[in-house]
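Of the protein chains in this complex, all but one are displayed in their positions.
The first chain written gets the first letter, and so on, giving A, B and C; residue counts start at 1 in each chain.
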C-alpha cells in the first residue's frame, strides 16, 4: 500500500476501495452507511462499534432489546447488504485490510482510537479530537482543498502511514462556504454570526428533548461558539509550505438551538476590506456557486446557491438543495452598522453536507488527488 | 379637563379614570382588556371596533358565526363585566367622555383615527403610524420617560388637546431596555442583533401558519428590521428643549420568526466607547435592574433581570419573568470580534411588556406625571 | 366529443388529453399542477381562478403584491411552462376545449361552478359539494372503482354530457383503503376512529395558526366527523344497477388537529362479523396491498402497506410511502373491548393520495375505463 499523491492522481480509482465505518451503530454512523450506498468508488467492507455491539450482526446490534424495533434513524432504508454484516469492536479493530476509515466517534473515543487507525490508513473523521492540531487540515469541499498538503507534514511529524482529516463542526461548514467568495473578492474584516441550529445536530445520545425545545429556544450549545470561531479562521487561512496560517479577521458567534429537525440557519454580518454591497456580494456568491462544481461522485451541482426570494432561505425548504450538499444564501442586504460589508442568512444541511456525506466527499477528493491509494490485490 | 404636568403630578389619581379600548375585538385589544382587569386607576368605559362589530355586545362580537365559539384568545378569562358591553364603531367614536384612549389598531386605521381621538384626549397606541414623527415620543418604561416632554411640542404643533404616544415595536422594547445601562455606563458604538421572534407577534389576521413555521424558520418579517433600527436610536436619543436627537451609534438587525408561542429572543453584539467586559456589563445591567423599580401599578419589581445560568434566557422559561414585564438577559460574554464590548442574549415578552401591558404602564406614568388629567365630574 | 365506455376502453389514450385546473392559485390547485407535471396522459391546457387573478400570468397571480415573493407552496418547483400561462376567470370559463376539468374550489363555489362545467365535460373535484348526492360516486382507487357506473345514472338524471366525481375528504381516504380488506374478508360491524390530522389539511386560507396548534391539539374540525362517517359508508357500499347502497355498519369518529405538517394518523377500532384476529387481519391487509397494483400512471406499487415495526406508522416517516400514494397500517392488535375484531393505526398522505394526486389517479382510471374520451382533433 502506498499513500501519497502518486499513481492515481487525478483519476478515479481502478477498483472500488474498501472502507470501514467506525461508530457504525450511532446516527452519524448510519448516515455514513447511507452516504456510501451504491457508491461508485467505495464499498463498505467493515463496520465497527463499541464492545457491546461487537460480534452481533449489524441488524441485531440495532434492535431494541425489549421491543425488537430496529433503531435505524435515517429516512433512507437500511441496505440489506449491511444489515447482515458482523460488527467489530472499534477498540481492537485492525484496519490493515481496508483503504479508508470513516469514523463517527465521540471526541474522547476518537482521541484514543483514530491515531491507532491513522498509523496505517487514512482516517476521515467527524470528531473534533484532532481539528485544532497544527498539522491536521480541516477540509471543506470547494473551500480549502489545498490544505490537504498538511497531510504530508502530519505524516512526517507523526510517522504515520495514514493520516487524520476531520471535517469541521456542522455549523462551520455553511459559514465558510458562504464566506469564501467574500473573502476572495473583498477581504474580510469581521464576521458576526448567530446560528439557529437543528436538533439533529445534537444526535440522539442524549440529543435534544422535546421538553426542552418545543415552544422554546436553547441559547447555549457548550463549546460550539469556540469551535466555529477557531475553525472558520483555520479553514479560511492560507496554506504555505505544508503549514496553514489562520485567517486574520475576527469572528464572533452566538449559537442557539431551535425546534427544527434538520438544517442549520445562520444570520451573518460581515464587514469587508474592500467596498462590498448587496449587488457585488450577490454576484460574487453566484459566480462562486456556478464555478464550484467538483467532479466527484458526491459533489452537488453547486456548492452555494443564492435564492433571491425575500422569504428564503428557510431550513425546511432549502436544507435539501442539491441533495443536502449545497449551502443556500439569501437576503443579502446592506448592513447599516458596517461601513463596508453586507448581512445575509444561510441554510446548510448539518447532517448531509455538514456530516457523513460531506466526509465522503472529502474522501473522494483525497482519492482523486492521490492522497489515498488502494490496497494492492493480495 | 386639563392636560399637562399640573395638579395631580406625582400622585395617583383621585378616582378611577375612564378609558376606551379601540380595536377591542382583535387579539391586542383583548390583551388590553386583560391588562386593565381590576386596574386600580383605570376602568374600561368604552369598547370600539370595526363597523361589523358595532352595536353588538362584546360577547356577540367575539362569537364565531358558525360554531358560536367565543373567539377569546387570552389565557386569562374574559371579564364578565366587559362581555356585556356594547361595542361602538371606532370610525365614529366620540371620546369626549373618557380620559384615555388605548388603541390596538392596524397602522393604516391608526393613521386616520388616532388624530381624531388625539384632538381631544391622550391616545396610547400600539400602532406604528406616528412613531417616526419628530414630535411624537416612543416611550419605554424605565428607559426614556423624559421624552414625554415631546408631548408639549406635539400639542403645540398640532393644536391638539390630547396627544398620541405610541409604544415601540415589540422587538425594540427588549433591546432598548437591555442597552440602556450599557449606553449610560459605556457609550455605544454599534449594535448588531439577530431576533428569533414568537409567532404571537404576528397576531391572528392572518398570523403565522403552522404550515410555515413548524420544523422551520421564517427569515424575513417585512418592515421589522427598519422599525427596530430606527426606533432604537430614537428611544435611546436625548431630549433637549422639547426635541429628541436620535442616538448616534449604528444598529443592524436580522429579524426572524421561529416556532415559539410567546417571547422574543435576541442575540445582541454591542461595541462600546469605553472598555466594557462581561463583568462590568453584568454589574451595569444588574444595577439598572435593581434601580428600575417604578412606583406604578403595572410596573414589575425589576425591568431587567440578569440570569447567570449558562442555559438562560429561554423564551418559554423567562418570558413570564415578573408577570411578563421584565426583560431577562443572560450569557454576557466577551465578543472576540469587538475590541470593546460584549455579546449577550435577551428574552422579552412581546405581548405583555411589548404590547398592551407595556402601553398601560406608559399610561400610568403619564397619569402620575400629570400628562393625563381626569374629566371633571359632571 | 363522446363520453362513455366506448372506443378507448381499457386502453391508454392515443394522445395527451387537455385538462383544466380550476382554483389553480390556491394550495390544492398548486398540488394539481405538481401532480400533472410531466404526466404521460394529461397536459395542462388551462388554468382558472377567481376574478382577481384572471387575466394575469400564473406567475403574476402568485406574486405577493407587497414583497413580490412567489406564493408557491409546494416543495416541488413550479413548472416554467405553467408560470407563463394566463389565468382565466373560473366563473366565466368555457371548458369546451379541454377533455377533463380538475377543480380545487371551496365547496360553495364548487356548488355553483361544477354543474356548469359538468354539462360539457368530466369534472374531477376535491370539493364536498356533490359528494352526498345519490347519483354521484365518491371514487377511491382500489376500493370502489365499480361505483363509477353511477356516472351513467348521473348523466341521465342531470342531462349532462359530462359528470362530476368528487374524491372523498382526505381523512376518509386512508380509512376506507384500510377497511376494504377487512370488510371483504370479515364483514364489518362497527368502526370507531380517532384522527390526528395534519395542519396542511386545513389549507392556507385561513389555515391553522401556529398560535393554535404549537404545544397543543385542536379537538374539533367543524363538519369533519360527519363527512368521514357518511362517506365511509357510501364508499364501502355496494353498487347495483347504477345505484349505491351504503354499507350497513356503524362508524363513529373523533377528528382532531395536531402539530404535524402532512399525513393524517388514525387510530381505528373495528369489530367484525366473522372472527378476526391480528394474524388474519394482517394477512388480509397484506394480500390486499399486494394485489392493489393498478396499471395507471399515478398508481403506487401498493395502495396499502403493513409495517410490522411496533413504532410505526408515524406520519413523518410513512406519509411519503410510495410517493405519498400508499396507506401505511401498523400495530394491528387484539381489541379487548370487541369480541371479534382488531385495532390498528394508519397514516395516509392527506395532500397527495388524499387530494390532487388521488384525483389525478381517479381521472386516469376514468380515462382507461372509457368514461372520459378525447376531443376529436379539430
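Definition applied: a residue touches a chain if its C-beta (ideal position, glycine included) is under 8 Å from a C-beta of that chain, and two chains touch if they have at least 3 such contacts.
The structure presented is a predicted model; accordingly, all values stated were derived computationally and were not measured.
A.B. asks: Quick one: jot down which shown chains the absent chain touches.
C.D. replies: A, B, C
A.B. asks: Given that one chain is not shown, which residue among C:250, C:273 or C:293 touches it?
C.D. replies: C:250
A.B. asks: Touching the left-out chain: which of C:45, C:70, C:116 or C:317?
C.D. replies: The missing chain is touched by C:317.
A.B. asks: Which residues does subunit C use to touch the chain missing from this display?
C.D. replies: 190-192, 194, 196, 215-220, 222, 229, 250-252, 254, 256, 258-261, 265, 267, 269, 310-317, 330-331, 335-338, 343, 345
A.B. asks: Where does subunit B touch the missing chain, residue by residue?
C.D. replies: Against the left-out chain, subunit B lists 67-70, 75, 214-215, 309-311, 317.
A.B. asks: Touching residues of subunit A against the unshown chain: what are they?
C.D. replies: Answer for subunit A: residues 66-67, 73, 199-200, 204, 206-215, 220, 222, 259-261 touch the chain left out.
The definition used in the following text is that only the chains that are shown with their structure count from here on.
A.B. asks: Averaging each chain's C-alpha atoms to get its centre, pick out the one most distant from subunit C.
C.D. replies: B
A.B. asks: Can you check how far apart subunit A and subunit C are, centre to centre, with Cα atoms defining each centre and the answer in Å?
C.D. replies: Chain centres of subunit A and subunit C, defined by C-alpha means, are spaced 42 Å apart.
A.B. asks: Can you compute the centre-to-centre distance for subunit B and subunit C, using the mean CA position of each chain? Integer Å is fine.
C.D. replies: The mean C-alpha positions of subunit B and subunit C differ by 47 Å.
A.B. asks: Quick one: which residues in subunit A touch 2 or more of the other chains?
C.D. replies: 215, 310-311, 317
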